[in-house]
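Quick one: the structure is below, questions incoming.
What you see is the complex with one protein chain gone and the rest in place.
Chains: A, B, C, D and E, in written order; residue numbering restarts at 1 for each.
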Amino acid sequence: MQVTNKTALVVSAHSADFVWRAGGAIALYAKRGWRVCVTCLSFGERGESAKLWRQPGMTLEHVKQNRRGEAARAAELLGAEAVFFDAGDYPMRATDELLYQLVDLYRTLRPSFVLTHSLQDPYNFDHPLAAHLAQEARIVAQAHGHNPEQAVLGAPPVFLFEPHQPEQCNWKPQVLLGIDEVWEQKRRAFELMAAQEHLWEYYTRVALQRGVQASRNSDQKITYAEGYQRVFPQVTDGLS
Amino acid sequence: MQVTNKTALVVSAHSADFVWRAGGAIALYAKRGWRVCVTCLSFGERGESAKLWRQPGMTLEHVKQNRRGEAARAAELLGAEAVFFDAGDYPMRATDELLYQLVDLYRTLRPSFVLTHSLQDPYNFDHPLAAHLAQEARIVAQAHGHNPEQAVLGAPPVFLFEPHQPEQCNWKPQVLLGIDEVWEQKRRAFELMAAQEHLWEYYTRVALQRGVQASRNSDQKITYAEGYQRVFPQVTDGLS
Amino acid sequence: MQVTNKTALVVSAHSADFVWRAGGAIALYAKRGWRVCVTCLSFGERGESAKLWRQPGMTLEHVKQNRRGEAARAAELLGAEAVFFDAGDYPMRATDELLYQLVDLYRTLRPSFVLTHSLQDPYNFDHPLAAHLAQEARIVAQAHGHNPEQAVLGAPPVFLFEPHQPEQCNWKPQVLLGIDEVWEQKRRAFELMAAQEHLWEYYTRVALQRGVQASRNSDQKITYAEGYQRVFPQVTDGLS
Amino acid sequence: MQVTNKTALVVSAHSADFVWRAGGAIALYAKRGWRVCVTCLSFGERGESAKLWRQPGMTLEHVKQNRRGEAARAAELLGAEAVFFDAGDYPMRATDELLYQLVDLYRTLRPSFVLTHSLQDPYNFDHPLAAHLAQEARIVAQAHGHNPEQAVLGAPPVFLFEPHQPEQCNWKPQVLLGIDEVWEQKRRAFELMAAQEHLWEYYTRVALQRGVQASRNSDQKITYAEGYQRVFPQVTDGLS
Amino acid sequence: MQVTNKTALVVSAHSADFVWRAGGAIALYAKRGWRVCVTCLSFGERGESAKLWRQPGMTLEHVKQNRRGEAARAAELLGAEAVFFDAGDYPMRATDELLYQLVDLYRTLRPSFVLTHSLQDPYNFDHPLAAHLAQEARIVAQAHGHNPEQAVLGAPPVFLFEPHQPEQCNWKPQVLLGIDEVWEQKRRAFELMAAQEHLWEYYTRVALQRGVQASRNSDQKITYAEGYQRVFPQVTDGLS
Partner (left out) sequence: MQVTNKTALVVSAHSADFVWRAGGAIALYAKRGWRVCVTCLSFGERGESAKLWRQPGMTLEHVKQNRRGEAARAAELLGAEAVFFDAGDYPMRATDELLYQLVDLYRTLRPSFVLTHSLQDPYNFDHPLAAHLAQEARIVAQAHGHNPEQAVLGAPPVFLFEPHQPEQCNWKPQVLLGIDEVWEQKRRAFELMAAQEHLWEYYTRVALQRGVQASRNSDQKITYAEGYQRVFPQVTDGLS
């Protein structure tokens, strides 16, 4: 895996999560020439593919292939590369093998920032597990004694993207990222997710609401936005 | 009052608060050519001038003059202008007159950001009151029907500077601002505060601790920093 | 004021707040034959009438009249009666006179439930003040020694309707009320609020999002819903 | 296992927990003709049977039998059926096998609501683990790809019953359920728990305190009540 | 007012609050030879004297006298002195005059600790107001510039006694004080409160529950206890 310039890492529990929740940030940074790597820990094959399972004769393998295809196409459309771990879902289980694969990815990519799920979600335990793994892998990648021949990771900030029912997850949008210039791309990525068509309008409305809020919290005119919560304090040379 | 370019507003309950807690941000922005206006709602004449009161024959008026002089010199050294409201302390009381003076200041200055106290402080009720006033004046300044002939205020972000015992105030540093380039200036401002000499070393250590933390949360080398908590979400075009 | 059967009380800070936030509950209960009384503490004449203030020659009195008319028509359309207190806005100030008027209203109406604003709102201090007044009046109305010749109030539950930026207000939807059967009415009430046209689509999307969430938290098909937070525990004879 | 009409599921870590904490709800719904299924993940044989262990020559097997007998009789008295998983206690460990047994139970019973422990308990780690399992099994039972030939579960609400030291567990009674009509039954179930006689009066007082509080939060006269916290928002067609 | 040795100050909103909530601590310290001063800001004449108001021909003045008598006798029985401020209730209003009277009391008594109400109470706004006053007066009493001829107050810890519905007030018992040796005295003080007979058993059960919890959190046998929350960190030379 070749490393070029600036990179960002997205840790997504199921193969479509990154589209609804972080598609704007991904497209924005891809457009800026960054390498954006999206990891899909599972395909969401058991818990997030209801429409496929309603087809007669459906098999787990077929659902996975279908979901993998959709996610790969969405990542491509957004300008990112997708990595699939096939770690299972509902329930996802964290193995040390999976953890170390993520650690390797951190050390290879050396991302400038990381996007992942909220820390709590009473509707979906795979999401906080993915966030936990993303954090734990980051910590291990910082350890000098883990594969000491490799360079250790610095301290990339971690941003938690918006869960489906934000207040129930005790998630709070601390950062509002304007995504107007890539909105059409994000919406087109939605439309590649045939298995979850019921979410297209839902997440379009989320983007519009966060857009209004972004305008109200600034003196800018923003139509579409994404919300993020920070895990760590922002280190900055300016207050804005 | 003439308005030049970019401005920042600091709402400080007592005349020395801004030095310990926000002196770095003030000096940094003054150095960048901003107009920084520090409002001292009171002189801290009753509750934060213990050393002066230990002198025989001390009077309230003399304490006020002394504190005003110190604060004015500190503001000057940091590159800011100081405005004094003489609103009383221990306890401070919020009058609508004071509120409207602050509203006027907001509309005149049109600050790009605002610095004030934490929202809670069980040791000092004047501090959260100042924060409340800073917020309420900002809200009124945004109302089209308040002095409708004036232009309304936009939505400047508000940052809460560090209280004396941060955990007891449920204050959390969400932003760490590196202040190495102005540290010497901030320290010299400390030394103008003769009435509170016991705080010089305390706040030097605060700056060093926040500096270490700023380094740990980034890949930068930072020696001195100031911590701030946000009232509103950050609106941004980048994740860092 | 004649009392008929079951009643509900809505305490709204500004004259349009009840439409966006509680219009569905109001229409639903009116349709069920309840008397629903909406109190508008102010007209929102200074802070929530931007569009009117952009008209040349506008006066405070004219804004008030205009806003009063809109609110009265919206209340009528929803099946409620409106009471106006003209207590001022941006900033609203709570007087004991206003409090006692609300106490009288509680004792006259004897509402089965109360709707009001969220307990916090960093964008708008009039909202939590209205909620505070609604609560304080309820407490005083329960006191045997307040106008002891009147019957004391029981313990009507209080529900906090949704603020504009829910997560920033630390507000959480604990109750999702389906409003499909009155949605058209609520939307038409929106359209009477000419002064705040920019909110029509925003609150239509809020209703749709809460509707999706209501469906996800039940086995019902709900398109439009309103979210409420409880102040007090629910007393019930069934778990659902 | 035959399914009849409406059902409720109780997930109890140790074999007596359901008696103290949810015995009223169980008896109430059994009386209403519901099938109420109580799962006891362990017998509490190591950590909640102090009195038995004080008998000379006691063995783990004997404690388990004794506790199983008591719990079965209490369930019967309350009108419920008991299922025992013998998963061990102090510490309980969650296996995927146990999880999938619970998933099967969810899909077989299709409960209208679920009762389980609080999410935190610094005195007893088995309790939050049982709550976690109850939630995780519910989520897996909702997944279309888990045993796709079975019908998926809907979204039954989950209620958390009262822990032994509620404030220390950050548990809050959001729902107060009056249990006067079944109180005598609940008390008699207490008295079947010979191994924990010291709890009889404790939980009688809990029921009385919650009863007083239920009265204070309503206009009803309630003597005994049980408190519950909700995991999910209430979906409703009425505000009461 | 003569000062003798060690003292404690209790700030009670209504004239009976101190009996239910802090009667054990008061009796315990009185028994140890301390001077314990109980301030009753109001008589609870409007909001906490329902039984009296049910008597025909009752007047506000008569209720006050009755309540004053009860409180004075209860204080005496507990070994404390009572000071009455007659500041009104439901709603209580904080005046600066009342504040300064409390400041004087702090400076005269120089209490080693302070007991007052919880910081929140959605059922009773007089309680948090009393706590606010107790804290604000303490802060002003510490100010060197307030009556500079008097000695300033040190930093007595403040303990918040248990509200009626603790979880609803976000109050948490951080300190459990065993009161077995004075329990009979506390109970007899209850029985002097004829106007609130319905509370005798309620607060007896509170004492028993806190007693069980005190035993569970220690290796002591404690039957009756009182719970307190701290406002400030404990400064200590030992960990226990």
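We adopt the following convention: a contact is a pair of C-beta atoms (placed from the backbone, for glycine too) under 8 Å apart; a residue touches a chain by one contact, two chains touch by 3 or more.
Because the structure is predicted, anything quoted here is derived from the model rather than measured.
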Visible chains that the absent chain touches, using the contact criterion stated earlier: A, B, D, E
Residue of A:Q142, A:T204 or A:T236 in touch with the missing chain, whole complex considered: A:Q142
Touch criterion as defined above, residue of E:F43, E:Y106, E:Y203 or E:Y228 at the omitted chain: E:Y228
Sole residue of B:Q120, B:N147, B:Q168 or B:T236 that reaches the chain not shown, by the stated touch rule: B:Q168
For subunit B, residues in touch with the removed chain: 123, 164-168, 171-173, 201-202, 205-206, 208-209, 212-213, 216
Residues of subunit A in contact with the chain not shown: 96, 99, 135-136, 139-140, 142-146, 148, 152, 231-233
Interface with the undisplayed chain - residues on subunit E: 8, 25, 28-29, 112-113, 115, 154-155, 157, 159, 173-178, 213-214, 216-220, 222, 225, 227-228, 230, 232-240
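Operating definition for what follows: only the chains that are shown with their structure count from here on.
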Number of steps on the shortest touching-chain route linking subunit A and subunit C: 1
Smallest count of steps, each to a touching chain, taking subunit B to subunit C: 1
Copy pair subunit A, subunit B: interface residue numbering same or different (half cut): same
Interface with more contacting C-beta pairs, comparing D-E to C-E: C-E
Euclidean distance of C-alpha centroids - subunit C vs subunit D, Å: 38
Cα-centroid distance, subunit A relative to subunit E, in whole angstrom: 53
In subunit E, residues with contacts to at least two other chains: 123, 168
Chain-to-chain touches, reported pairwise for every pair that qualifies: A-B, A-C, A-D, B-C, B-E, C-D, C-E, D-E
